[in-house]
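Have a look at this one before I ask anything.
Only a single protein chain was left out; the remaining protein chains are all shown in position.
Lettered A and B in written order, each chain numbered from 1.
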Amino acid sequence: MLDMLLDILSWILLLGGALFLLTGAIGVLRFPDFYSRLHAVSVCDTLGAGMVLLGLMLQGGLTLVTVKLMLIFYFMVFSGPTAVHALAEAAQVSGLDPVEDDPEDG
Amino acid sequence: MYSIATILILVAIAVGLVRAFRGPTLFDRVMAGNMIGTLTVLLVAVLGFMNGRPEFLDIALVYVLISFVSTIAVLRVYVSRHGDPDSD
Partner (left out) sequence: MINLKHPFNLWLFLFAVWLMLSGHYTPLLLTLGLLSTLLVVFIAARAELIDQEMQVVLIKPGVLLYWFWLAGEIVKANIDVCRRILDPRLPISPRMIRVRATQQTELGRVTYANSITLVPGTVTVSVEGDMFTVHALTRETAEDLKGGELDRRVQDVEQRF
């Protein structure tokens, strides 16, 4: 019974995560300017990847496989924002201006 | 079920490729490449489970690191070509 429940939960996580990945990709295609697209990449990097990996962890159980999945997740959580930040800073240094709705000096 | 997840991830990669081809700036392309890297890692992991060969995870683990380093490397090359001493 518990096994089946875990199985169902892991399928939900896996498919939900894949849907979030697809949504993020659509966002990358749909958003109007470079800086907005970065937010869509964040969706892929965090919730999409997290849910897929968590779903696989539930399938793996308490084994070395799960440890490796956790390591993959750990690397993604730390390298994802760094890569996004590097992209944003390089774009700003090269003089790419963001589209702003109602600019404020804040 | 694994196959549905695989197909969804493949479609996402295809959508990402469209953005990589369209550009319009270099950064859009690097960004799309970075996202496709993330998606590939997850694809490799899911495929490993689908074929019952969790050893694929080692490949995924290495791919995470390579994809991160390659993104940073492309940006480093770009910045050093355009000579900006501040943005090290």
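By our rule, contacts are C-beta pairs under 8 Å (C-beta built on N, C-alpha and C of every residue); 3 or more make two chains touch, one makes a residue touch a chain.
Since the model is a prediction, treat every value here as computed from it, not as a measurement.
Enquirer: Missing chain touches which shown chains?
Expert: Contacts of the unshown chain, counting the full complex: A.
Enquirer: Write down which of A:Leu15, A:Ala40 or A:Leu58 is the residue touching the left-out chain.
Expert: Only one listed residue reaches the unshown chain, and that is A:Ala40.
Enquirer: Tell me, which residues in chain A touch the chain that this view leaves out?
Expert: Residues of chain A in touch with the missing chain: 20, 23-24, 26-27, 30-31, 33, 35-36, 38-40, 42-43, 46-47, 64, 67-68, 71, 77-78, 80-82, 84-85, 88-89, 92, 98-104, 106.
Note that only the chains that are shown with their structure count from here on.
Enquirer: Could you put a whole-Å number on the gap between the CA centroids of chain A and chain B?
Expert: About 12 Å, centre to centre.
Enquirer: Considering the complex alone, what residue numbers of chain A touch chain B?
Expert: Residues 11, 14-15, 17-19, 21-22, 24-26, 28-29, 34, 37-38, 41, 44-45, 48-49, 52-53, 56, 59-60, 65, 68-69, 71-72, 75-76, 79-80, 82-84, 86-87, 89-91, 93-94, 96.
Enquirer: Residues of chain B touching chain A in their complex?
Expert: Those residues of chain B that touch chain A are 1-2, 4-5, 8-9, 11-13, 15-16, 18-19, 25, 27-28, 30-32, 34-35, 38-39, 41-42, 45-46, 49, 54, 57-58, 60-61, 64-65, 68, 71-72, 75, 78-79, 82, 84, 86-87.
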